[in-house]
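Dropping the structure in here first, questions after.
All protein chains but one are shown at their positions in the complex.
The block that comes next holds subunit A.
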Amino acid sequence: MEMTSDLRTLEDILAVSRKFGVTALTFGLPDDRIELRFAEAACPTAETLPAEIPAEAAVFVTADTPGLFQPQITELPLTVSKGDILAFLNAGPVRNTLTAPCDGTVTEQLAETDSLLGWGSPAFKITTGA
């Protein structure tokens, strides 16, 4: 497998694991096993936020798959819950969702509607806490 393909596979595994709350994966034969343990996300999610939440913190929602950015929220600021659909990312024949990683208030849209986002491109800013 090519390196880019490997990285994409890992990105896929990571995204799906986060979505379903998986923290570790072990696969392969007993003598030849691979174990993946997922570190805390660079962009904190609700589960990875420290116990002591600052009075107000900014969370940047980034694209976890490439695609044309199609926001589904119109008026800002907007209070959202973890898992709410914030945007679609259209990639040719298919589309994926960009969801809120935590409860909070979407205060900024950081990408132009219909612009092409890549992995990790910032799309929204969510303010959490007071």
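Assorted remarks:
The working rule: a contact is a pair of C-beta atoms (placed from the backbone, for glycine too) under 8 Å apart; a residue touches a chain by one contact, two chains touch by 3 or more; residues count from 1.
Note that contacts and distances are computed from a predicted model.
Per its UniProt record, the hidden chain corresponds to "Carboxyltransferase domain-containing protein" from the list "Glycosyltransferase family 2 protein", "Carboxyltransferase domain-containing protein", "Putative tricarboxylic transport membrane protein" or "ABC transporter permease". Although one chain is not drawn, its touching partners on subunit A can still be listed: residues 16, 19-20, 83-85, 88, 90-97.
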